[in-house]
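I have a structure here, written as structure tokens, and I will follow up with some questions on it.
All protein chains of the complex are present and in place, except for one that has been dropped.
Coming up: chain A.
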Amino acid sequence: MSKKILVVDDEDHVVKYLTIFLQDCGYETCSASNGEEATEVLHREKPDLVTLDLQMPNETGTRFYRNMTKDKEFKDVPVIVISGIPGRHLAVSKPVAVFEKPVDRNALLDAIKKTIGE
């Protein structure tokens, strides 16, 4: 069974780009455009990895991450931070990788493969 990735970004285009790209690479995807929605999708879809934009309004990305790490079931789901602002990943204590926008998609794919496999 292919692995599932949750893409969280408030920018429609980024979500579309990343989901289409990841699907092409053989992953299943689901997505959310804010932190609240992401929590919902996380529980429903139980993804193997999350890509997270921390630059979403109202700090919902950070809050989502905090809630996720407090949840026994999901605290070990790996997170890749994708952000427009360098240094923002400090809000996430142990991301497996940090990417700045615009993302180098091959490097992103490498990081994902390394973390959860093909």
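Observations on the model:
Definition applied: contacts are C-beta pairs under 8 Å (C-beta built on N, C-alpha and C of every residue); 3 or more make two chains touch, one makes a residue touch a chain; residues count from 1.
Assume contacts and distances are computed from a predicted model.
One chain of this complex is left out of the view, and of "Branched-chain amino acid ABC transporter permease", "Na+/H+ antiporter subunit E", "Peptidase S24/S26A/S26B/S26C domain-containing protein" or "histidine kinase", the protein name its UniProt record gives is "histidine kinase". Across A:11, A:28 or A:45, the single residue that touches the chain missing here is A:11. Remark: the residues of chain A touching the chain excluded from display are 10-14, 16-18, 20-21, 24, 34, 36, 55, 57-58, 60, 84-85, 100-103, 105.
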